[in-house]
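The complex is shown incomplete by one protein chain, all other protein chains being positioned as in the whole.
Moving on, here comes chain A:
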Amino acid sequence: MILKTRETNRVVMATILPVEASLANSDPFKEEMISLMVQGARLIIVSFENVNYIDSSFLGSLVVALKYALPRNIDIYLVSLKPDVHNLLTLIRMDKVFKIFKDYDEATATLNNA
């Protein structure tokens, strides 16, 4: 299991458990993300609080999950990114594709303000 999840009113807080988000766990991550959407999530807030580094394979899975989500009007937010992880997303401009927040509270505040 790659994700530890908690669901409230179809909003899923999904915390990535491994310290390294890499080729070793990119496929199960993708499957778990799609499974959450199939089960009815309308928003998945993915927390990177445990992740020290991320590679291109895991980023690819993240994009596959987003590609699945967009036509179904499901949102994916990213929170609690450590500097190296955030910098890598910025390097390849993924920071413009995903909605990124400082933490879970900041992400959920956008829902309360909506």
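Just so it is clear, contacts are C-beta pairs under 8 Å (C-beta built on N, C-alpha and C of every residue); 3 or more make two chains touch, one makes a residue touch a chain; residues count from 1.
In this text, contacts and distances are computed from a predicted model.
Chemist: Have a look at "protein-glutamate O-methyltransferase", "Spore germination protein KA", "Anti-sigma regulatory factor (Ser/Thr protein kinase)" or "Transport permease protein" and point out the UniProt protein name belonging to the hidden chain.
Modeler: Result for the unshown chain: "Anti-sigma regulatory factor (Ser/Thr protein kinase)".
Chemist: Write down which of A:11, A:34 or A:64 is the residue touching the left-out chain.
Modeler: Among A:11, A:34 or A:64, only A:64 touches the chain that is not shown.
Chemist: In terms of residues, what is the contact footprint of the unshown chain on chain A?
Modeler: Answer for chain A: residues 20, 22-24, 53, 55-57, 59-60, 63-64, 66-67, 70, 84, 87-88, 91-94, 96-97 touch the chain left out.
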